[in-house]
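Excluded from the complex is one protein chain; the other protein chains are retained at their positions.
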């Protein structure tokens, strides 16, 4: 009997406590810097090394390169770069292996669309997705903040 | 013929509908607050139109009847459940003057008419031809029949004290003595528990235990038929809250001589207290198990209710206490 | 005979009561039969109200329409009833039961005609629980007690039967 009353007391006390929910669609949710959202792609930096496509566990990245238009320079530049967000699991491995930080994560996470086709994002879309880009991309290195201070 | 004979029930129906609408909103809000949430806020200012939108949605939904259902009974069941729920309100006096029928056996009328609803629930569960519905219907029948007995027996104490089955006279008896919650405390506890069980609310919400039976007896119902079952449930909350106010909390009687507040307001205040208690309980309690429920009714509440009758009879003869009994 | 509202109500209620009974016998599904029976019980409660016996009417609904019908429906739901839609067939048993029922009806009719009806009406409009209690616990004390003992015996009998069933399992 008293257990029941104690429980009632706890729920009543919680009634006066501040609410913990967010007004999500009305107020955007602020994600921490390391958050893995939709990738941003910078064609300028890409050296077409194909590492991101190779590391991708779901094979959702496809890219093609072409010869550098300036005949004096060596190497390739990126031609097409597509990510299929139907199967992308946002695992962060592509940004981890990218040697030039051409592909990096952003904090944007709203991917819902009305059609599956729209989940297929191309190089232009990924380039324009340049808001809330992750600042700190050098992982696996000790940070001063990790210390006990 | 008096115009109020026609108009009164119509107004009452709309009052009940209004109550149901805002009771559901209030329930969601209270449970939200208890769970550190805000509850509905989107439809209308402060979410005030949320239930209205929900009801509208239910009304325009497709009316689905399962192919193997017993169509006649399937359609009849929600109606059979709702009519008694509304009919019981006829005998409830809200104040000295606001009441519909002042019949001599008012209390018993409430108990008997409300038992018809069980048939509706049972038939709804059976006619759906769904196993979960059937189980829900059986549970509710077993539960409501079992709890009706302690419910009726617990008010015998009140009837003995008031010397009447008429609800107005029961309130009058409390105005001269004390509210029956004090002298009839044991009866009040039994009545409170049994009434929650009759209302199928947590912790006795087995017939519609969603974690076990999906939705219980109304699993197969959609649209306005489902709305009828919901309406029945909340109309009974209205009825039961009124009844408990009248039987144990002195009806419209003002405590401490605070008569400058009108009697209707007092009634509503006491009424709301019970409604809030129901919602609060729902947010706190786990669900009791079927066999424990039965055991509790027959081995716990029934003896208590009978003991309460004896106690009332004995105390009625004690000279300095008889004023209260 | 002048037609009053009471008479009309009486006719409607008695037609409902008899109609419920007829339906109860003629419907094919057991569940429908139980419902028709409940309807008959309910109509009889209405007749009681016309006779100015609200207490009896309310008790009728509480016990018969509420409890008894529900218990029947409950029993039907729980048990197997595969043979519910047998085609009607004639056999010798039915003839015997017809004769039995006919004889019973004749006896009842004879008793009704034999029993004297009071011409003066009792005033029953003034109802109170106190009066009811006094008549049950003072005037009809012994029949009441005998009835309760009978019910107790039935209760214990039912419990014993249910127990034995369980053991056999």
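Residue numbering begins at 1 within each chain, and the chains themselves are lettered A, B and C in the order written.
Convention: contacts are C-beta pairs under 8 Å (C-beta built on N, C-alpha and C of every residue); 3 or more make two chains touch, one makes a residue touch a chain.
By our rule, contacts and distances are computed from a predicted model.
Missing chain, UniProt protein name, picked from "Branched-chain amino acid transport system ATP-binding protein", "ABC transporter permease", "NADH-quinone oxidoreductase subunit D" or "Nitrogenase molybdenum-iron protein beta chain": "NADH-quinone oxidoreductase subunit D". Across B:83, B:254, B:268 or B:288, the residue that sits in touch with the chain not pictured is B:288.
For the options B:34, B:171 or B:227, the residue in contact with the chain missing from this view is B:34. Across A:36, A:76 or A:127, the residue that sits in touch with the chain not pictured is A:36.
The omitted chain makes contact with chain B at the following residues, 31, 34-37, 131-132, 135, 138-139, 202-203, 205-206, 209-214, 282-292.
One chain of the complex is left out; on chain A, the residues touching it are 1-4, 6-7, 9-11, 14, 20, 31-36, 55-57, 89-93, 96, 105, 134, 139-148.
Keep this in mind: only the chains that are shown with their structure count from here on.
Chain geometry summary: the mean Cα position of chain B and that of chain C are 28 Å apart.
Here the spacing of chain A and chain B, counted between their Cα centres, is 53 Å. Every residue of chain B that touches chain A in the complex is listed here, in rising order: 30, 33-38, 280-281, 283-285.
In the complex of the two chains, the chain C residues touching chain B come out as 29, 31-32, 35, 38, 42, 54-55, 58-59, 61-62, 65-67, 69-71, 73-74, 77-78, 127-130.
Residues of chain B touching chain C in their complex: 70, 73, 103-105, 108-109, 111-113, 115-116, 118-119, 122-123, 126-127, 134, 137-138, 141-142, 145, 148, 152, 159, 163-165.
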